[in-house]
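Removed from the display is one protein chain of the complex; every other protein chain stays in position.
What follows is subunit A.
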Amino acid sequence: MSGGTALVIDGLEVEFGRFRAVDNLSLAIDYGEVRALIGPNGAGKSTVLNVVAGVTPAKAGRIVLDDTDLIGLSEAQIARKGVRRKFQKPSVFEVLTVRENIELGLGVPVAKAPSGRIDEVLAMVNLTELADRPAGTLAHGQKQWLEIGMVLASDPKILMLDEPVAGLTDEERQRTAALIRALRRPDRAIVVVEHDMGFVEEIADKVTVLHEGRTLFEGPMSRVREDARVIEVYLGR
């Protein structure tokens, strides 16, 4: 599986009323890579994640994971196929404890999960000491990590992170970047939606720039900064 194509988005169209949020978008994401989706507000970045996760219905197009078409499946079914997504705003379950949040993320009863998996994930996102605190009492950055831990717990094939460093301090940002790099594996594709170009540069193998629902540019980060169109619509501002 390693190195092959994980997720193919083909001719995707999404409309909200008369507003076309995603317009004939095609995208292929490989196993083992960290892909960043960037673009100005309203470019359709989060919408793409929502459609892949099954939250938002697509008007047309295909989304294929390995050999399965995800269009038409429910959120939970898609999640169980190994696609996990972290929301932009931390969406942890605030009254549940940190441990329970991770437990939910497993997607299977605790007894069936690999033993010690919860502790392993807690250690990975650096929340071991806070395991029995209600998630609502965590600081913003800790919530972000907890949510990454939740989507990580089930060992997903596709990991989609929507603005994982929004509102974090520099130090927290560094730790998040290190965490994401550590999550990179040959049998996993990581998709990150992010505004913070410095952060994207640190983690991404490849960048896709979206603009008005279309792909504006796709390639390594080093070349993004040189692309005239990208500079015009995004970096230049």
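Things to note:
The rule is short, and it goes like this: a residue touches a chain if its C-beta (ideal position, glycine included) is under 8 Å from a C-beta of that chain, and two chains touch if they have at least 3 such contacts; residues count from 1.
Definition applied: contacts and distances are computed from a predicted model.
The listed options are "phenylalanine--tRNA ligase", "Sulfite reductase", "Urea ABC transporter permease subunit UrtB" or "Putative Zn-dependent protease", and the UniProt record of the chain not shown names that protein "Urea ABC transporter permease subunit UrtB".
Across A:Ile38, A:Met150, A:Val209 or A:Val230, the single residue that touches the chain missing here is A:Met150. The omitted chain makes contact with just one of the residues A:Val8, A:Ile71, A:Leu104 or A:Met221: A:Leu104.
Interface note: of A:Ala60, A:Ala76 or A:Ala139, the residue touching the hidden chain in the full complex is A:Ala76. Within the full complex, the residue among A:Val8, A:Ala28, A:Ile71 or A:Leu96 touching the omitted chain is A:Leu96.
Residues touching the missing chain, restricted to subunit A, are 53-55, 74-76, 79-80, 84-85, 87, 91-96, 100, 103-105, 107, 109-110, 136, 150-151, 154 (touch as defined at the top).
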